[in-house]
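Just one protein chain is left out here, and the rest sit where they should.
Labels run A and B following the written order; every chain starts at residue 1.
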Amino acid sequence: MAAPDPAIAVRGLTKRFGPICAVDDLTFEVERGAIFGLVGPDGAGKTAVIRMLAGVMRPDAGRISVDGVDVLAAAETAKRHLSYMPQRFGLYDDLSVDENIRFYADLFEVPRALRERRTGPLLEASNMTAFRTRLAGQLSGGMRQKLGLVCALVHTPQILLLDEPTTGVDPVSRRDFWRILFDLRETGVTIFISTAYLDEAERCTRLGLLHEGRLRHCDTPQALKARMPGTLVAISSTAARAVRDAVAGLPGVSSVLMVGDGVHVVVDDRDRRLPELRAALEAKRVAYDAIAVATPTVEDLFVGLLGSRGDGA
Amino acid sequence: MRVRRLAAMARKEALQIWRDPRSLLIALLMPFMQLVLLGYGVSLDIKHVPVCTFDREASQNSQDLLKHFQASDYFTIAAVIGNYGALTGAIDRGVCRLAIVIPPDFTQRLSTTGGAVVQGIVDGTDTNTANIATGYAQAVVARYAAGARLEASARQGAIATIQPVAMQSRVWFNEDLESRNFIIPGVIAMVMALVGAELTSLTIAREWERGTMELLISTPVTPMEVMLGKLAPYFAIGLIDAALCLAFGVFWFGVPFRGTLATLFLATALFLVVVLGIGYLISVRVKSQVGAAQIGLLVTILPTTLLSGYLFPIDQMPVPVQAVTYLMFARYYVTALKALFLKGAGIVDLAAPLAAMALYAAAIAFLAARAFHKSLD
Partner (left out) sequence: MSAATAADAPIVVERLVKRFGAFTAVDGISFRIDRGEIVGFLGPNGAGKSTTIRMLCGLLRPTAGEARVAGFDVARESERVREHIGYMSQKFSLYTDLTVAENLRFFGGIYRVPAALLAERMRFVIEMAGLTGREEALVGTLAGGWKQRLALGCAILHRPPILFLDEPTSGVDPESRRRFWDLIHNLSSGGITVLVSTHYMDEAEYCDRIALINRGRLVAFDTPAAMKRDFPGGELLVLECDVLGAAFAALEAAPGVRDVAAFGNTLHLLVEDREGAIAALPGYLADKGVAVARIEPVAPTFEDIFVQLVGRKEAA
């Protein structure tokens, strides 16, 4: 069901690095105004996909169109429609916040008045107004990422490509960052983001799960969760490990996951297994606060759909 | 090509150069140091060669001859020796470069028709100095000999004396035969090569290493804008350095400048295009800063120092090497510079070297413009 005018359309995208096929025949679409999240264990694949979308790396096969422009045939035109934030900080440490913004505004030929109108509020939202003259190399990690976002937005792109933009960033800056992204959505900008933070993945309108170079699943988070086999039972307890030891290996239990506040267990038949779980916990005298069916999180999705194939493989 | 993007690149590059202490050091301090070091430190003239004397006769005539050596600017009497052993030791230790031995039968042989023979022993480890010192010594002795002959024939009352023929030479263009006068112009070539090689070769490599290149190539900026924008500040620095060297050379060292500023500017501009282009090419090809700097050194500074005719005359080189120097772009610039400074040559006179440089500049510019691709692989 192809959207009439997708912001991003990818067909058969492939990229090899030596013997390894990092991106293997990807096909997907991103509709306008969506937040598309690319998640997956393999770092190289996600970054390669975004680099190809941004036109800075050539695919070995496949086609990409961004805002209707064929990236392979007309990369330079496509670049006018998008903004790219690479995983590694891409701005100039020896230039100030203002100088960096002005440089990128000039590269996109943003009229000066417009540049000032846009920069002010963006810096305000990032809590960086007091740091305009500071050299980028002297900013904290979180502020550097926010600066990267401001520079990416100064020319009002239709499509934003973000490669793990908040990895390692302090929580306060992460919130500022997402506040700006949320505001953007109101303006219809399409956001393509790869992330290692699964709670960020929850916020996306669609998720692509990249595993061993292939796009194993691609749908809305809700649909993906519904697609998961079995039922998820959440057991909240402070003795998570004891719970885990008690229920692992019970019949009908296909996976046991330790999470923040307890354990997530996937069972085949809730009616049968729920009492069995309770009984097992009581038999081992493991204390727990609650046990109930729950909605899977993206983390559960990850394990449930991608399977624990001895991870990282 | 959008001027705005080009200007943005140039402005950014200029800011980065300004804020990087190493670049500033190379751009401003290095030329100054080169000038001072080479202007004062290097002298290819031979003066004050240390001499030991071994006068085995110790007569008025022998002392007279030795006084001629003493009076000469080219020699300094370093030691008076009494025996051959001490003489060998003096040369071995480097106390003197030349030893003059006057035989015990000097005066007697002077009066006979055989003529007296004075022995000169030269330290040959530095053949250049040895040759020149020998030549000077022979000249001093010849002067003494001419004087002695005149005296003798005057005493004998000869009527028709045949004056020995003497050669009077005049040196054109570098009357003082000051080597400094042709070294300093060459230093300008060195400095341009330095700016071109060391500064420029880092520019693209640095962006790759710091990770800023990836973001840059995701924008609409074109390779031509990147190249011209990045090289513009270095071009300006090159011209400023050339002007500084010129001013310093003329007003401090007293090197004459007989050409026109316009011609100097033209030659320098062409040379700069060549070295900047080479530096840029290196930077694009070699993605590590350390590697780029090393190759930059090899490709520009070494040939400029050794094969451009700046320090070592080309016509003294073996013929095959001379042929190679025709490929050295620095050769043409050094030739032009020397001619400009000392001969006051104009554009017409310099047509050949300027044309060669223009050819080089065009070729390099063409290659450099095509070298940079906006891609990670």
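Just so it is clear, a residue touches a chain if its C-beta (ideal position, glycine included) is under 8 Å from a C-beta of that chain, and two chains touch if they have at least 3 such contacts.
Since this is a predicted model, take the numbers as computed values, not measurements.
Every shown chain touched by the omitted chain in the complete complex is listed here: A. In the complete assembly, the contact with the undisplayed chain comes from A:Val169, out of A:Ala7, A:Val169, A:Val233 or A:Val286. Set against the missing chain, the residues A:Leu135, A:Ala196 or A:Ala294 yield one that touches it, A:Ala196. Remark: the omitted chain is touched by one listed residue; of A:Ala34, A:Met143, A:Ile159 or A:Ala280 this is A:Met143.
Residues of subunit A in touch with the missing chain: 40-43, 127-128, 130, 140-143, 167-175, 178-179, 182-183, 185-186, 196, 198-199, 202-203, 221, 238, 240-241, 257-261, 297-299, 302-303, 306, 308, 310-313.
One rule holds for everything that comes next: only the chains that are shown with their structure count from here on.
Each chain gets a centre from the mean of its Cα atoms; for subunit A and subunit B, those two points are 62 Å apart. Against subunit B, the residues of subunit A that register as touching in their complex are 51, 54-58, 75-76, 79-80, 82-86, 88-95, 99, 102-104, 106-109. Only residues 2, 4-5, 7-8, 11-12, 15-16, 19-20, 210-212, 214-222, 374-377 of subunit B touch subunit A when the two sit together in their complex.
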